[in-house]
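Below is one structure. I have some questions about it.
Shown here: the complex without one of its protein chains, the others still in place.
The block that comes next holds chain A.
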Amino acid sequence: MNAYNFAYLDEQTKRMIRRALLKGMAIPGYQVPFASREMPMPYGWGTGGVQVSAAVMTPEDCFKVIDQGADDTTNAVSIRRFFQATAGVAVTEKTAEATVIQTRHRIPERDLVEGQILVYQVPIPEPLRFLEPSEVETRKMHALEEYGLMHVKLYEDIARHGDISTSYAYPVKVEGRYVMDPSPIPKFDNPKLSMAAIQLFGAGREQRIYALPPYTEVVSLDFEDYPFQAGRADHDCDLCGADNSYLDEVITDDAGGRMFVCSDTDFCSERREAGHVGALGVEAVA
């Protein structure tokens, strides 16, 4: 792949993206417009995340890609291969070893540390989009800090269902200012959004970048009498026995049989290697 620059994008484009990233870091939760490029994978398949990863990547980095928490889902494989081919960086499935982690729909279970960068793929960066389709209007609402509509929506949920009926892409408020879409992570992951690592969000098709610097205050929207609750399946992982991880429900037969397993495959395999065994698991072979 010598025909292309390191990590595919040319240096001018990277510079443009880095400027947007710096602006995003300076105004946490604010959506910065950037001149997203057409990438050799489709819009909606992680082009924003890929451009952000390409802009922050150095030859010394160790790169990890997860989709739904797993390293071996097809699109995660495809993106990892893309950077292996265009940047030649080391790749890993271990959360602890990675310096740059690109993710879709999950935050790793293991606490990230200073020096790590978590890059999110974002389909629709605008948390108000489902309430107001016009971008001109929503930008105005952010500028005026006019978030009443969002609270009305959450209130109507409670009035209708007795609960806030948003289970993923649950809106948050950043440092008491911008309402932000944390990308479609399950709300189980929301409490992890205040963390030691840098979090960068890239929306390629919508041409927006936003960011959370380390230790930023991120609060999930709620009401005093209906406080935010992070939900997960009421089970333990059937492979590693973890009772605190986000679980996938896997259908095992056509008679209602199912099992629950950690969505974070690295977390689960580390636990099994350490000797933990779930209800349907087998002892790790030493």
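As a convention for this text, a residue touches a chain if its C-beta (ideal position, glycine included) is under 8 Å from a C-beta of that chain, and two chains touch if they have at least 3 such contacts; residues count from 1.
Note that in this section contacts and distances are computed from a predicted model.
The subunit not displayed here is recorded in UniProt as "Carbon-phosphorus lyase complex subunit PhnI", chosen from "Cytochrome bc1 complex Rieske iron-sulfur subunit", "Spermidine/putrescine ABC transporter substrate-binding protein", "Carbon-phosphorus lyase complex subunit PhnI" or "Aspartate carbamoyltransferase". Residue A:77 is the one among A:62, A:77 or A:219 that touches the chain missing from this view.
Remark: the omitted chain is touched by one listed residue; of A:10, A:97, A:114 or A:156 this is A:10.
Which of A:28, A:186 or A:202 touches the hidden chain is settled by the complete complex: it is A:186. Of the candidate positions A:153, A:177, A:205 or A:276, contact with the hidden chain is made by A:205. For chain A, the list of residues touching the undisplayed chain reads 4, 10, 33-40, 42-45, 47, 67-69, 72-78, 81, 104-106, 123, 134-136, 161-163, 165, 167-169, 184-188, 205, 207, 231-233, 238-239, 246-250, 252, 259, 261, 263, 265, 268, 280, 282.
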